[in-house]
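Note that this complex is displayed minus one protein chain, with the remaining chains in position.
Moving on to chain A:
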């Protein structure tokens, strides 16, 4: 067992993947920043000075304190406080956690849907292909954000505010996952079309394997690298979509804020001069999305230089 892991580690260290990563400063820097943010989000309960979900720790007297470095700041709140007196550093750590959770969850869901439909469309072809891809075309022409807003609006109207707030995380994962599946399905379908002409697929057919087995065990592993690339970029897109939905009030409630709902709640106070409540979470959101996009760009160059940029 140990020998297997060692050899795998060695193989990784000698791979082109690791080689090109070491030589790309932008990729290293992006990865470092992303790692820092993910760790901060995962360990938010340990790192955050206060628990923003715990009403007992919030004092309304501390509301709208500016970040350290400006007059009137309190060193207990390094990034200042929001209008409810919550420590901004803590809410941002917890907010990044919520945003990342929704981003990953939505991409897992859209990858599942996209892989399934993409495989079916590409491998079976014919009517299945025509119907699935037509649905994908129509959905994409409406833009994924529009679809997400409409589905979100319908859910909110049918569940009511309170109920929607409680299950908002799952709702958002579902909404964004369903809205964005065509992106992955198209990529999968394109690689399946190329793969299914190859000899190993014919060999598998001759050996009498069933269609599901050929699709999932033989073709799918060979289409994974473009899926991986597009999934990375899709995480960034999902985080932006979540922020947009939350900003419109169709996402996370203020009591359990994501980065988007932090920006939204801060926006109401920007006219009174408290720019930090909205702009600091905004900056965190932009950095998070930017480093994921940069990593995605790098992955695309490494894994397949000819892949279409989605």
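Here, a contact is a pair of C-beta atoms (placed from the backbone, for glycine too) under 8 Å apart; a residue touches a chain by one contact, two chains touch by 3 or more; residues count from 1.
The working rule: contacts and distances are computed from a predicted model.
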Listed names "Spermidine/putrescine import ATP-binding protein PotA", "NADH-quinone oxidoreductase subunit H", "Peptide ABC transporter, permease component" or "Tryptophan synthase beta chain", matching UniProt entry of the absent chain | "Peptide ABC transporter, permease component"
Out of A:79, A:236, A:252 or A:302, the sole contact with the unshown chain comes from A:236
With the full complex in mind, choose from A:33, A:124, A:153 or A:303 the residue touching the hidden chain.
-> A:153
Hidden partner chain, residues of chain A it touches | 133, 138, 141-143, 145-146, 149-150, 153-154, 156-158, 236, 240, 243-244, 247-250, 263, 267, 270-271, 273, 275, 278-279, 282, 285-286, 289-290, 293-294, 297
